[in-house]
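For this view, one protein chain was removed and the others were kept in their places.
Up next is chain A:
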Amino acid sequence: MWYASDQIEDFSIDYSQCENLASSDFFSEIPSNFTTYHFKSATLTNVPKFSWKLANDNSQEFEDERKVCVVQFEVLNNMKGPIYFFYRLHNFYANHRRFVKSFSEDQLNGKAASLNDIKNTVGQNCQPLSTDSQGRKIYPCGLIANSLFNDTYSSTFQGVNGTSHDYSLTNKGIAWATDKDRFKKTKYNHTEVVPPPNWFKMFPNGYNETNLPDISTWYEFQNWMHPSGLPTFNKLALRNDNDELQAGIYEINIGLHFPVLPYNGQKFIYVSQRSVIGGKNNFLGISWMVGGGVCFILGLALLVINFIKPRKTGDVNLLSWNQERMQRDEQSAALADGTTSGFEKRNST
């Protein structure tokens, strides 16, 4: 398993600081502490280059949403498909109790859930984000939906700096297969509902007839709605199940929308292959090896002890009461010996 895991080639780039550190004019190298990689052909000297540049996307309505981080990464050797492209968040408590239960299953199922439903369902409801300040229902309501990860990724790794071929990915199949039964187009009328507060920039004028989101095909949203168990987690954004990712330098545009710095968090992109055990997962193999190792050492140790100090199995003489008795007998025997020998000595002298 460790071998399988080790076979996986991957790299990750922490681009949280892109907006602060990257130049808007030229590509600068990404500090090495922001990147990790595992390529078979990588050696101490043969290291992949990662660089970034801050660009602008003027199509965005709001000024603070226009930043785009252009990341160039070098793939040292061909990576066999399938290739998965994840984003990774760090220090984001998607497993917080308040967070985990803050959604409306009914809304996700496409029902026109009533205010009472979304607000007061026991165990799982949208509080504290059920309604806006005017009491209108939020759709999709709750903390999870509100904090939707909304960085955008260009769906193609564009070959640059002499790499002629592009590598295109898709967002089809990034959500659980079961989600198509769960996430349904809503029955709400667009007038009944308002978008969550953090979606303001996505829907500056609220919902209208055309822009009410169809969550049944919004795979990124579906993925997001599965809260992660741990505060550091990957989520699949794009994938290519067939093609090999050839060696070369590629570029990807990341629309920066999701603020992680205020949360003391980090966001990464993570590109990986897979193995039979799933993603790269060294610990699984290690845990088995440790277990086996301990067994082996213990076995050896016990074997040695057994050679040095063997004990007969089920020896009746060792029963505590028999031992006591033997001790007592020995004592009295010793006592008897002592007295007789003393006596003899006295006689002889």
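List of remarks:
What we mean here is this: contacts are C-beta pairs under 8 Å (C-beta built on N, C-alpha and C of every residue); 3 or more make two chains touch, one makes a residue touch a chain; residues count from 1.
We adopt the following convention: contacts and distances are computed from a predicted model.
One chain of the complex is hidden; its UniProt record names it "Phospholipid-transporting ATPase", one of "Mediator of RNA polymerase II transcription subunit 8", "ER membrane protein complex subunit 2", "Phospholipid-transporting ATPase" or "Peptide chain release factor 1-like, mitochondrial". Checked against the hidden chain, the listed residues A:54, A:143, A:212 or A:245 yield one contact partner: A:143. With the whole complex as reference, residues 1, 82, 84, 86, 88, 91-100, 105, 122-124, 127-129, 143, 146-147, 174-179, 182, 198, 223, 226-236, 239, 262-265, 270, 272, 274-279, 281, 283-284, 287-288, 290-291, 294-295, 298, 302, 305-306, 309, 311, 313-322, 325, 327-328, 331 of chain A touch the missing chain.
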